[in-house]
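Some chains have been omitted; the remaining ones sit where they do in the full complex.
We call the chains A and B, going by the order they appear; numbering starts again at 1 in every chain.
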Amino acid sequence: MDAALARAWVQAIAAAIDEHTDQLTQLDSAIGDADHGANMRRGFSACLDALADTPLETPGDVLVRTGATLISSVGGAAGPLYGSAFRAIGRALAGPDAGAEQVLSALTEGLTAVKRLGAAVPGDKTIVDAYTPAVAAFEQELWEGGGLAAAAAHAAEAAEAGARATTTMQARKGRASYLGPRSVGHQDPGATSTALIFRALAEVTVR
Amino acid sequence: MKKIINDPSTVVDEALQGMALAHPDLLRVQRDPAVIARADAPVRGKVAIISGGGSGHEPMHGGFVGAGMLDAACPGAVFTSPTPDQVQAAVEQVNGGAGVLLVVKNYTGDVLNFETAAELVAMDDVEVRTVVIDDDVAVKDSLYTAGRRGVAGTVLLEKIVGAAAEQGADLDRCEALARKVIANVRSLGLALTACTVPHVGQPSFELADDEYELGIGIHGEPGRERRQMEPADDLVRRLLDPVLEDLPFAAGDRVLLFTNSMGGTPLVELYLAHGIAEKLLAERGIVVERRLVGPYVTSLEMQGMSLTLLKLDDELTELWDAPVRTAALRWGM
């Protein structure tokens, strides 16, 4: 992954969020406060502006910048969580072009950042429930000899499955936890946006 | 959706401009990042009290900025906690050199953003402390959840700690007082109607004509339980009993009773409910020494109310009575 690919990834995320804003809003209406769509759209459109500003030389520069922009523009739970994740991913991609293994460890750093900040574990009905299987699938595909594109494709599928699987969970973190048992039966908005982020990665790596 | 707005994405910014124009004597408003600061900030040598949270709860927090209460408020997007940048900018504007207390309502987003801000601010060698209020008894606390929410009790905390800071209390005392309020305040709310977030355009939940939601938060989220509509006597009892049991409040306790409207409930209903709550408390031998009645912590146009009880002692009562001069709470000056 080079700076151009990292940039393409962020642009693809922004496009995907734009397309799915209403879906994220609806999901957050059901078990949260109906702002996840607007939050993510505000954040990634700010990222597009931030990336347009300056030439960024490494994928790390692009993604650290993305993370910092998310932190300063999103607010809510998603802002610091995704912001920290992208900053961690970016910090792990210092060179001009990262191989698939390095992308794996960067994504893992991102997950670690989310978990450290939010203290969620799998099953809590959060971002973590899409992010964890995505990283696992990514890793497995590399083990099985696949390249970046194949790994990203598997990660996207796993993230989507992970997001769907949150439907039957009872939330234990974030706003949905206030609903207790009433949170069951609705897909988690954050897990859903995580799946969009991995799907965007799969799309741009295949080009 | 019908609202007096131009565009959902500019609502908060335009409202801030209007607020600045409405209260030039009290407030100074910065737009990007958004900060509402008291007009005479920074007050040299005074601990700065800063709060913030999503917009849509007005007058909280911007309406509580001024002498004797908050030095600054950081308004996020509607129902979205502010970003660390806003908090950092607020600190820059109002830090008077005696330290900063961040008053945070317990939500994952608020806590994370304020924590991040606190780290950034500490790097600039400003002494900063954070207190997290979680007064909503609707949510059961546990190690494995996000914990209780911060709701209407926040106003009482901000008033009391703000008064102490104005009187010259140091950061330790301000923090200790905040923790004392948090330890002694409990709230519970209900909704008769949902609210509509501008960029969503639809009510955040649907309630039938004979239903209400018990245990709602302040972000348009559904409550813990949907119930059949009841007379005011019963509604008030459903709010009061869990609040009383939780602390618990007992006969002989002196309290401040705060009867809060969620925004769309008319004052005539709110006073009626307040009267019922006072009578129920009197029956239990709990002494209401101070009261606050009105729409102070709202959820846009939501119809509904919350009850908050704060156990008082002489220290808290005196600080509650101290002069305050803000857009929404004002006495003694």
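Operating definition for what follows: contacts are C-beta pairs under 8 Å (C-beta built on N, C-alpha and C of every residue); 3 or more make two chains touch, one makes a residue touch a chain.
For clarity, every value in this text was computed on a predicted model and none was experimentally measured.
Although each kind of chain is drawn only once, the file as a whole records copy numbers of A x2, B x2.
Operating definition for what follows: only the chains that are shown with their structure count from here on.
In terms of their C-alpha centroids, the spacing between chain A and chain B amounts to 32 Å.
Residues of chain B that touch chain A in their complex: 33, 54, 76-85, 107-109, 112-113, 115-116, 138-140, 144-146, 149, 197, 199-200, 202, 204-205, 217, 219-222, 224. Interface of chain A with chain B (complex): residues 25, 29, 31-35, 37-39, 42, 71-81, 117-118, 172-175, 177-180, 182.
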